[in-house]
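My questions will all concern the structure given below.
Of the protein chains in this complex, one is absent; all others appear in place.
Letters A, B and C name the chains as they come in the text, with residue numbers starting at 1 for each one.
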């Protein structure tokens, strides 16, 4: 058969070759190699983009955009869709001019060019980064009817660079040093304090993301990756590391990124991303198409190491079944889980609950509120419940 | 200090704050979030692109482009830089019209839409794909003075889709079936024969690559991944799978993708990618910058499973040292290795040799030629030697 | 290994370090440079460079942050954390203005102007008198209202859920406490970027 799905080419094949099997693109020649020396997605995928909530922030330069988790698969976030969080917009840095200074309580302060940094022993790791405000809009009540906008401030990539501990060995840490101040070259000169122990444990100073150079939005040419800790400390456009004996209490760790409790006290230095999971199918953007057999799909992550188990409930938490974890299950990386589900067409409340390798169990929003009220903005790692209606539509809800 | 590296902003800080520390991008505000809803690399990375050898093929539509391995890090190839090999150009397919037919020696022939395919149980795997002609230009002699052009027809991605075995269970394989014919929807209607055992073992029918939908160049909306087997059988734009009792001997497995031996016989159905490795730094594109301590970096891969060991020689194979393998070491995926090297500034011949989990050892080009002569085009998995001259420049050479 | 084993890069000179070393510690003001600024001078600079976004008296324009107010609100249903109600350390204010403001030309103010702006914003919040002169000595001594209400060690895990598998709650008790349905807060997730502004 050689008739086209669409328009019939002038030289179409014999009429008897029915029904049509060839589409127009099968009966013509396409663009050659290097038509796009650097590729891009199909035009028909134009809806799969980072999106923002325009009413949320005063300006796009101090704002956030969300990854379209509803259209992603696997554990790698492609660089074009990695969520963004800027405090003074995206600087477009000339890597030939960019330098990293390491100083303070060190033996041998250094000024490193990108060329210098590329020579140090390399390390490659797959890690998620999550903004601790991910899901923040749902602290008070279910607000965003969308997976992208309720959970899209988490992404995961393969990072390559040098261990921060290697750089710190090279400068020589003085024994009074207990903290590091890390600072970006953006207009915000974004800076945070980190305990030296974490710096020496698993922090990475990276220049590559999923194989290629970091994207400008992700800190090109250099960023810090602090595995498992809140996004804000993963300083982008990294230009300076200073060792000291005490924390700095910068604006980003006092006015912001502190968690206000119902009694009026606030928690500071809450860096850890606690275990969290979410069902990515079904979700508000991806409803069900009539009763039948489906595969529940989701992602789990924890700043404490590896995922041990994920359970899924279809009845709002009355009963749970353990889902299948997909390999590779990597430390401080997104982990994929699935569970088959034969949907009978009746209303359902689907939710997932992760347990990480420390035994920590993802809490309900009610449990979290009992401890923290609903004004702490950050670190909402509660179980996400999706309401499935009998027409297959899906809504973001919370349970009493 | 607040003077700019470049031009001094009108409101620049006090003169005493010298020497300059702030670049212009640190004293201004950058583009906001969703400035690029789908991102792209920094403008300063414009040289990091897929490239072709214009004199190699009659037209770019039946041709190849090479990944810039010299600028990549880690084991994931970003989608924009994954190598291309087309036989009739890149079809731009409407996924709403694309269908997969599975028929032949089956109980229940099926016609599946993309929506149907997305419902099947998902699987995600990281695998390399290599064109068996990668390095083909070096069979006779060292020809391409470049890592990109000598080894750039290999890339590695995280693929998501459905196991081919799941689809074959769903259609019901008749017991006479021994082979599958897999066919693309491109103008070439590219088709190859695969033994049923491989289909049932680890083949994947995938729609996503590194998280997002496949790129058009990589088979959007659907491709076959045949882990560890030569690129050509990983049919892109997959539209049909037919089961039969014998192979098809299509043009792509007779006229092409057969290996001509010195005695005039040819080997057909040589699917396996044998273990191969290459040093990615230094390489012709990335020379050394004077004597000193360097890190040799490279990639190894094998169609037979996991990498067991990689050895590196600096003296043309007289002596070897075992390199460090970087986690994760995944089956039929690129594996990264490194080894520190203090270069004394004297001429050197650096080379890597991989051993895979079957015990197979990567051969020299001389060993390969002894068996296969130099007209077999495909499957040149020989050890790559780079000559380092005392000025640090690097050349592609072969040893007698 | 010994410091300098790799030997890459250049040792940073004291002059280079002085040019880069902009950070100021909140608790003790370590890093504050010489210089000073009055509330009055702050008011002038503020009117010129800051008021457009933060409001003439720090009340905020549009959705730009308020720099005053919210005192006593931290236990309310809608708390208002500001410099006056929330910030624990005055030197942090100097540091942040110096590194990040004004938003479109960050880190372009002189040390004196940053001192003056700090003095002005503190005075707007009634944290210092009108005669206050901000400098490296005076700033660390300013007593901030919320100074003692931060816990700097993370008390998590603060939930102890047990992973019950069956009949974990009474099915009849399962009910929605809220739904995002019909709230009209969510931008679209197909087609071009949404520009929705209001709720």
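Please note the rule applied: a contact is a pair of C-beta atoms (placed from the backbone, for glycine too) under 8 Å apart; a residue touches a chain by one contact, two chains touch by 3 or more.
Keep in mind the model is a prediction, meaning the values are calculated, not measured.
Colleague: Taking the whole complex into account, name the chains on display that the unshown chain touches.
Modeller: A, B
Colleague: For the chain that's not shown, point to the residue among B:87, B:163 or B:276 touching it.
Modeller: Answering carefully, the residue with contact to the hidden chain is B:87.
Colleague: For chain A, enumerate the residues touching the unshown chain of the complex.
Modeller: 1-2, 9, 11-14, 17-22, 26-29, 34, 37, 292-293
Colleague: Contacts of chain B with the missing chain: which residues?
Modeller: 47, 49, 51-55, 57-59, 61-62, 68, 70, 87-88, 101-103, 106-113, 116-117, 119-120, 137, 141-146, 148-149, 169-172, 181, 183, 187-189, 191, 239-240, 242, 244, 246-251, 254-255, 258, 260, 262-272, 274, 284-285, 309, 311, 315-321, 349, 353, 355, 360-364, 366-368, 371-372, 375, 379, 387, 395-400
Methods note: only the chains that are shown with their structure count from here on.
Colleague: Between A-C and B-C, flag the pair that has more C-beta pairs in contact.
Modeller: A-C
Colleague: Just how far, in Å, is the C-alpha centre of chain C from the one of chain A?
Modeller: Those two chain centres are 24 Å apart.
Colleague: If you average the Cα atoms of chain B and of chain C to get two centres, how far apart are those centres in Å?
Modeller: 47
Colleague: Residues of chain C touching 2+ other chains?
Modeller: In chain C, residues 6, 16, 20, 22, 103, 106-107, 193 touch at least two other chains, as defined above.
Colleague: Counting only residues that touch at least 2 other chains, which ones in chain A make the list?
Modeller: Residues 49, 51-52, 59, 61, 88, 119-120, 187, 189, 239.
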